[in-house]
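Take a look at this one; I'll ask things after.
One protein chain omitted, others in place.
Then we have subunit A:
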């Protein structure tokens, strides 16, 4: 509740949160479409959802098996 009292203008932070959400959603879509990943899929869901930017990046870099 402290955050409310200090009067953080959410209009400034909202774009950041929005970007993060977009990144996570793209990660989840890619994960859903992927046939196989390195490591179990449910683990990547947790990592993408909980580990904000770094989680999604880790998925794109490590988790994706490039279809070739």
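Heads up, the rule we're going with is that contacts are C-beta pairs under 8 Å (C-beta built on N, C-alpha and C of every residue); 3 or more make two chains touch, one makes a residue touch a chain; residues count from 1.
Just so we're on the same page, contacts and distances are computed from a predicted model.
J.: Refer to UniProt and select, among "Electron transfer flavoprotein subunit beta", "histidine kinase", "ABC transporter permease" or "Alkylation response protein AidB-like acyl-CoA dehydrogenase", the name of the complex member that is left out.
T.: Not shown, but named in UniProt as "ABC transporter permease".
J.: If the hidden chain were put back, which residues of subunit A would touch it?
T.: Touch set of subunit A with respect to the missing chain: 2-3, 6, 8, 12-13, 15-16, 19-20, 22-23, 26-27, 30, 53, 56-57, 60-61, 64, 66-68.
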